[in-house]
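The structure appears right after this line, and notes come after that.
What you see is the complex with one protein chain gone and the rest in place.
== chain A ==
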Amino acid sequence: MTSSSAHPRKALSKIACNRLQKELVEWQVNPPTGFKHKVTDNLQRWIIDVNGAPGTLYANETYQLQVDFPEHYPMEAPQVIFIPTAPLHPHIYSNGHICLVSNTMDSMNQNICVICLMKKMSFSSFSDILYDSWSPAMTVNSICISILSMLSSSTAKQRPADNDQYVKNCRNGRSPKETRWWFHDDKV
């Protein structure tokens, strides 16, 4: 059901623990709208319920996010995927992997993506906050808000153009971070 990377996860470092505990407390006081954290005693994996915002394509729909924190969080980005069944969205693959382009490019990102054949090309106009543009100042809270914004700005409930190819490629449990730069181009 969930696809995490093939190698076992290392336990959280002390810095990661402290920071996550603080984020948890802040979440309880000030949760992002439309999100609910499912309480477990596992600090390293958060399961979050997502409610589609009213007035959007996903209104009244609920999905689940799985957030896995690496040993060196926040120096390293967490792995964020939807637990299938993932919402139908041009940037969300059917296995739950997300291609998250930051909000600064909102006007461009909805339907404009570029295919990159497994090679990293320099897109100075795009940023990919879950992968290469991660900053330790980002929090689960800010990631959730970005994801909701991505959902809300979608104009079509459809899978990415290269969905089948991508999912096949990830079959051996590859994490989204390993299959980077799988963007998709509607023009093709």
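Just so we're on the same page, a residue touches a chain if its C-beta (ideal position, glycine included) is under 8 Å from a C-beta of that chain, and two chains touch if they have at least 3 such contacts; residues count from 1.
Definition applied: contacts and distances are computed from a predicted model.
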item	value
UniProt protein name of the chain not shown, from "Cytochrome b-c1 complex subunit Rieske, mitochondrial", "Large ribosomal subunit protein uL14c", "E3 ubiquitin-protein ligase CHIP" or "Protein YIPF3"	"E3 ubiquitin-protein ligase CHIP"
Touch criterion as defined above, residue of A:93, A:134 or A:166 at the omitted chain	A:134
Chain A residues touching the omitted chain (full complex)	15, 18-19, 22-23, 26, 72, 74-76, 134-137
